[in-house]
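Only one protein chain is missing; all other protein chains are in place.
The first chain written gets the first letter, and so on, giving A and B; residue counts start at 1 in each chain.
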Amino acid sequence: MEDSAPPILELRHFGYTYLEGTPRASEAIRDASFEIRRGERVGIVGATQSGKSTIVDSFAHLLRVKPGQVFYEGRDIAEPGYDRARLRREVGIVFQRPDSQIIEDVVGADVAFGPTAAGLSAAETRERVEESLNTLGLPYPEYRLRYVHALSGGQRRRVAIAGVLAMRTPVLVLDEPMAGLDPRGRRELLELLFRLQDERDLTLIVCSASLTDASLLCDRFVVLDGGTVVMDGPVREVLREVDRLAKLDITLPEPVIGARELRKLFPDFPTDLLTEDELEAEIVKRIGAA
Amino acid sequence: MIEIEGVSFSYRTGEEDAVPALSELDLRVEPGRFVAIIGHNGSGKSTLVKLLTAIQYPTGGTIRIDGVPVDEENQWEVRRKVSVVFQDPDDQLVMNRVEDDVAFGPENLGLPREEIAQRVESSLGALGLREIRGRLIEDLSSGQKQRVAIAGALAMRPRFLILDEPTSLLPVPVAMRLVATIRDLNRRENMGVLHVTHSMHEASLFDRVVVMEAGRKILDGTPAEVFRHVERLRKVGLDVPLAASLAYRLRARGIHLEGDILDETDLRAALSAVRSGPQA
Partner (left out) sequence: MLELQRNVIFGQYVDTGSFIHRMDARIKLVITFVFVVASFLIGDFIGFGIVLLLLALIQIVSRIPVGFILRGSQFFLAFLLFILVFQVLFYPGEASNYLWRWWILSVSTEGLYTAGILGLRVIFLYHVTTMLMLTTSLVDLTNGLELIFAPLQRLRLPVNELVLVFVIAIKFVPIFIEEIERLARAQTARGVPFDQGGAVTRARRIGRLLVPIFISGFTRADTLTTAMNTRSYRGGRGRTKFRLMEARPSDWAVLALVLAWMIVAWLV
């Protein structure tokens, strides 16, 4: 039975207080529990400061979990003696600001950092670097020796992603992957992520204050508000609750906003629409019937 | 009045074939107008902001603001006429408490204390910040910080307010509220606004939309006029508001939609007319 396998990641009554014990302490997340199964594509969504980034940090044990527990493949990652180096080789995180995770000055060396640290041979490392850079549209021969600081913001984000891809982690976590990109940069990154999903057997976690891209990349949403999980379910099911979502200061997908407005005209108009095509089809159905 | 005539600008890269960030741009903005400037990264819109605020000076052509040429000699006069808000409020907030930061600009102008106090008061009120006036900036959310930055700019009582992508890091509802507040200020204070953005959603709220590409102005008009060029905008990598794009597609199917369609409300109104049409 497949269901008997433990979830790849699980939070159990997870809580975290930022700057605990100082006058500036603030509770980032409270009593969050959910599991993520292998191969799932989950969007963790909520307004800014709703606790998303804290959850991202918890996946790789980057903060003291207190209270609650975080499990990876059924094992508590805070246990003494737990192999966290291995955990971090399996859970790849692309942070909101790509600059923070770039370690080396030169593109090729930075992407090679993870594989080298994991003890891969030089030949294998090279192969992975080449493959990752090519996948991200940064051709290896051209970009290998470029200085990271001389690249544009969008390119640096790609280098950061390449560095994580080169680890071939079974879990890929993206924190606000589209923040600050212009429409063209967004579309390119989106296409790239679609391609990755097809080619690799990934468990994908996308954290964002915008459902626009997350709704295309994910099958399931975990919605956060003020540090607690307020909704959890398949993407379309969550989108049907549009009036609740609208109260959360998050970016709704444009088709959903459109559908919500058109519901004033057609009370049965569905709001679980992901694309312009779907919205168009629903309109045509109704106008044709009129 | 902002008058930009034949303005070019190249970043000195030391190479002969330096790519011009702006080439021979002409643009006039009357006082009190609400203008959006749209383009993807590298289209020259950020360079335009730097030239209008005397951070950089044109390598060709002239810019005048209320008749004052923007050059090194007049930089301080220019900065009294033009205030700017940048993308990341952390880069522009100087003091660590809300009201102290709002006061920073007026203090630099050497205004009497009562005048500063009055400007701080009205700016805080306009941005809805009165309740958090004593708070530390570091404890605020990104949307609140952006409001503080705008309050600081507003306290300068500028003729023009320039906004350099202040909403790009904010979720849409927060960004829309901010733009609505700015629109309100624009009307009440008759203060011209140039808002640089790549959010098409916001752009439809403006009097006028200027689209930039490769250092040139490629489209300029009311939002309705500009968003009619769906194909053209897509080709330069920009989005069109969904409602405008849908209207374009529905019309292509032969469905007749009345009027300009810029947002969801327009679309609903037009569709409502279509539905009741046959019975009428």
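Throughout what follows, contacts are C-beta pairs under 8 Å (C-beta built on N, C-alpha and C of every residue); 3 or more make two chains touch, one makes a residue touch a chain.
Since the model is a prediction, treat every value here as computed from it, not as a measurement.
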| item | value |
| --- | --- |
| Per the touch definition above, residue among B:62, B:96 or B:190 touching the missing chain | B:96 |
| Per the touch definition above, residue among A:41, A:89, A:144 or A:220 touching the missing chain | A:89 |
| Sole contact to the chain not displayed, among A:14, A:72 or A:113 | A:113 |
| Interface with the unshown chain - residue positions in chain B | 53-55, 76, 79-80, 83-84, 86, 90-92, 94-97, 99-100, 103-113, 116-117, 120, 134, 136, 138, 152-153, 156 |
| Chain A, residues in touch with the chain not shown (by the definition above) | 19-24, 57, 60-64, 84-85, 88-89, 91-93, 95, 97, 99-101, 103, 113-114, 117-118, 149, 163-164 |
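By definition in this document, only the chains that are shown with their structure count from here on.
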| item | value |
| --- | --- |
| For chain A paired with chain B, centre-to-centre distance based on mean C-alpha positions, whole Å | 30 |
| List of chain B residues in touch with chain A within their complex | 40-42, 87, 139, 141-143, 168-174, 198, 201, 237-239, 241-243, 245-246, 249-250, 253, 255, 264-265, 267-268, 271-272, 274-275, 277-278 |
| Complex contact set, residues of chain A against chain B | 24, 47-49, 152-154, 179-180, 182-185, 187, 209-210, 246, 249-252, 254-255, 257-258, 260-262, 264-265, 276, 279-280, 283-284, 286-287, 290 |
